[in-house]
Structure formats: C-alpha cells, structure tokens
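Since the structure comes first, as structure tokens, the remarks are kept for the end.
A protein chain is absent from this complex, but the other protein chains hold their places.
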Amino acid sequence: MTFSPDDWAAIRLTLELAATTTAVLLLLGTPVAWWLARTPSRLKAVVGAVVSLPLVLPPTVLGFYLLVLLGPNGVGGQLTQALGLGLLPFSFPGLVVASVLYSTPFVVQPLQQAFEAIGTRPLEAAATLRASPRDTFFTVVLPLARPGFVTATILGFAHTVGEFGVVLMIGGNIPEKTRVVSVQIYDHVEALEYAQAHWLAGGMVVFSFLVLLALYASKARRSYVG
Amino acid sequence: MRARFPFRTALAAACLLAGSAAALADEVSVAVAANFTAPMQKIAAQFEKDTGHKAVLSFGATGKFYAQIKNGAPFEVFLAADDETPARLEKEGGIVAGSRFTYAIGKLVLWSAKPAIVDGQGEVLKKGGFDHLSIANPKLAPYGAAAVETMKALGAYDALAPKLVQAENIGQAYQFAASGNALLGFVALAQVVDETGKLKGGSMWVVPPKLYSPIRQDAVILAKGQGKAAAAALVKYLQGDKARAVIRGYGYDL
Partner (left out) sequence: MILPPDGGAIRARFDIAYPGFALEADLTLPGHGITALFGRSGSGKTTLLRAIAGLERHPGAYLAVNGEVWQDDDQFLPTHRRPLGYVFQEASLFPHLTVRRNLEFGQKRALAGVGAAERRADLEQSAELLGIAPLLDRLPDRLSGGERQRAAIARALLTRPRLLLMDEPLAALDFQRKAEILPYLERLHDELEIPVLYVSHSPDEVARLADHLVLLQDGKVAASGPLRDTLARLDLPTAFADDAGVVVEGTAAEFDAAYHLLRLDFPGGSVHVAHGEVPPGRRLRFQVRARDVSLSLSAERDSSILNRLLATVTAVADADTPAHVLVRLDAGGTPLLARITRRSRDQLGLAPGKPVWVQIKAVALLA
C-alpha cells in the first residue's frame, strides 16, 4: 500500500501552498525585516511583537479570528467582497493568507537577524562608493544576507507544510483546494485508516528531518556573516 | 486526656463520614460526541445533584475517541454519535458486555444563521444562491453521512458537491455556518434549538427522517468502567425519565 490518489492530491496541494506562501512571505517579509533591523523608531517593539505573535498563539486562535474576520460579517470579508474577490475561507487564496500570517515569524526573524548581522559599515562603504540606498540593498545587503534568506525560505516552507490547526479552522477540507497533507493525515486517523496515516505521517517526519538537516548543514558551511 | 476525648471522637467521625462520602460519590469520566454537548452538560449537572457522582465530560469526534480508547484513554463511558463505533468496540471486546444501548436518535436539520434563508421544504438546496454548504466530514461523522444521503435522496448531490465544505465534526460544521462563512449547513437539531426545542436563531428545515438512515447514537460502558458504580449509575441515569426529557427537549428521538 502506498499513497492513494487523494493523498497525492493533498501532497501536491501542500507543496503548492507552501511554495506560494513562502514566495509571498519573502516578498512582504523582506521590507518588514529590513525596517525592523534598521529603524530607531519606538514602533519597532510593537511591530516586532505583532510579527512574533503566531509563535505563541495556538493556531486555533488564529484560525478562529480569520474565520470571523474574513467571513461575510468580518472587516476582512467585507473588504474582499467589495474588491470583488469574494470570501476567502474555504479557498486556496484564503489558505495562503492564513499561512502567510501563521508563518510570518519564521521568515521575518531570520531575515531580520541576517540584516542586523550585516551592520551599518557595508552600507556606509557602499554610500561612499556612490551606491544609492536602493542600489546598496540589492548589490550589498541581499548578497550578504543570503544565509538568512536560505534559512527563512526553508523555515517558511517547512512550517507551512506542517501547518494544521489554521487550515482545519478555515479550510473546509475541500479535495484539491484546501485539503492539505496534515488534514489528510488527520482524516485518515479519524477514519481509522491507520496504514494510510502511517504513510503520510512517516513521509512528513522524513521530509521535516531532511529540511532541518539541510538547514543545519548549510549553517555549518556558511563562510561569511554571523 | 479526658477533656480531649470528645474532640477526638468528632474528628474520627468526620474522617469516617468523609471517607464514606468519597466511596459513595465517585467520579466517572465520559467521552461525549460533539453533537450531544448541550444536553449532556445539563444531564451531568442533574446527575451529580441526584446521585452525588460527578461526571467528567470530554467532547469530541467519535472517530478520535475510538482511536484514543483503543490506545488506552481513561474513559469509562462513551456516548458515540453513531451505532457503528460502539458496535465495533463491542466486537473487539472493549466494553462491558451487554452495556450497549441507544441513548438518542439524532435529527438532521438544514440551517442558516440568517433568518428567511431556509424554507420549510428545503427548496433552497435546489434554488441555489449560496456559495458554501457546510457538512460534517461524511467519512467520519454520522451527521455528515446523513447529510450526503439527504442530498442524494433529493437528487441534488451532484449540483451541491462543489459547494460543500467539510468540517472535522458536527461542531465545526455548525461553526462554519454560524460565522456566516457558509450560508447553509447540515447540522444537528440539538445544536440550533434550546432545551425546549425552540429555534435559537436563523432559519431551519428539519430534514424528514425518511430521507436518511436513522442516526442512532449508542452509549457503552468501556472496559475501564468495569465494576465502577458511578459508570453504571450514569448509564442507568441516562435511561431514566429525567434524562430522557432533556434529550427529547433538544429534539432527539428516542
């Protein structure tokens, strides 16, 4: 016995969700992390705390609030409807929104640390060599922060793959749309299909191990910064 | 010494009383199907008042409870949402022989948190005009299976399938509909009426029982409850008039 077609659909969907989420997070998280690493603003503590909230909140809390906020009576739901996007719960974009929020600290924090590790000196050196701040960001900061981006990408992806509670709360368990691997495992267990549950659960264990192995190996190999 | 003696006697008597009370008023730990949450809380309160025993309740999905029971969970009484799971436990020798009985027969309703959405005949299912219809996972929950049966009996299943959102259990199916994310949901009657059977809010259609197989909800005393007075007392209490009145009040058949 191996994976059923449903299992494969869940695996494919999970990978799509994780990839999309990671891409969105890198895009949105980079400026946030940069701001957090550089700003002298007193708002830094507030923003930093908000970004870290998903670390300590149970996923059910996040899922519950998303369900309420993104629902037809919630602020978010009214906004998405006004924009002609419809309602987000029970949809793939909805899962992406939830996963982005849920995995934010796993992307922003490594980036912020990488940016902080660079310090101000390379930025000043670049400025004295005629590089504008934007130029400096792309030609100096990004390459120097590469280990941080590797970590952020791996952690963001892996954490989204491992997400369960939030998806359960707002996903609606729709095959090929919102039924990800973790939910599929849960269904298998609930339905007493233990053999299938073992296949998927074992796969998750192996996947997570490999991801973390890659992460620690790349950290050991790192030659500069930090 | 003499002066102290009465005090000692009193102390000893107090200990004896406390000890005997503890022996009489025992605790029983109960796994309860999510749809039966509200009635069971009420029944447990009365049970404690009437017998002195305390029922410690856990609510959840029947399938999950099965897995936990098989793996050593310390439940003594199990109120399932179906009759298959208790039967299976019985066959596997996990229960006190002969303790299985039907404590309630569930009723399925089509419900919306908004008033005037659901009509008295369930025509809304065929008319459409909604994006999502929440049901409990039919693979796991009897109410979910009953919902699918109903839609098939109405010949509406194929049209409705793309709109279905599946909840982990009937509790979550209710939550999806209650938050408005799903305009409609197939839920348990007990979830949307109060103890007198009156609709608490929104609009509903009680699905005629002929459209789905009866949702027999069976209870058993589990192997861990063997020989425990409180477990036996609870099962007996569930079959008594007071409990049956509560169960009926919430719209279950018996």
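All chains are identified by letter, namely A and B, in their written order; residue positions are counted from 1 within each chain.
Basically, a contact is a pair of C-beta atoms (placed from the backbone, for glycine too) under 8 Å apart; a residue touches a chain by one contact, two chains touch by 3 or more.
All values derive from a computational prediction rather than experimental measurement.
**Student:** Could you run through the displayed chains and say which ones the absent chain touches?
**Tutor:** A
**Student:** Any idea which of A:93, A:143 or A:175 touches the chain not displayed?
**Tutor:** Per the contact definition at the top, the residue touching the missing chain is A:143.
**Student:** Would you indicate which residue among A:69, A:131 or A:215 is in contact with the undisplayed chain?
**Tutor:** Looking across A:69, A:131 or A:215, the contact with the absent chain belongs to A:131.
**Student:** Tell me, which residues in subunit A touch the chain that this view leaves out?
**Tutor:** 121-122, 124-133, 135-136, 139-140, 143-144, 146, 223-225
As a working rule, only the chains that are shown with their structure count from here on.
**Student:** Using Cα averages as centroids, what's the distance between subunit A and subunit B in whole Å?
**Tutor:** 37
**Student:** Which stretch or stretches of subunit B touch subunit A in the complex?
**Tutor:** 61, 63-64, 66-67, 131-132, 134, 137, 139-140, 164-168, 172, 175-176, 179-182
**Student:** Under the definition above, what is the set of subunit A residues touching subunit B in their complex?
**Tutor:** 67-68, 70-73, 77, 86-87, 89-90, 168-170, 172-174, 186-187, 189-192
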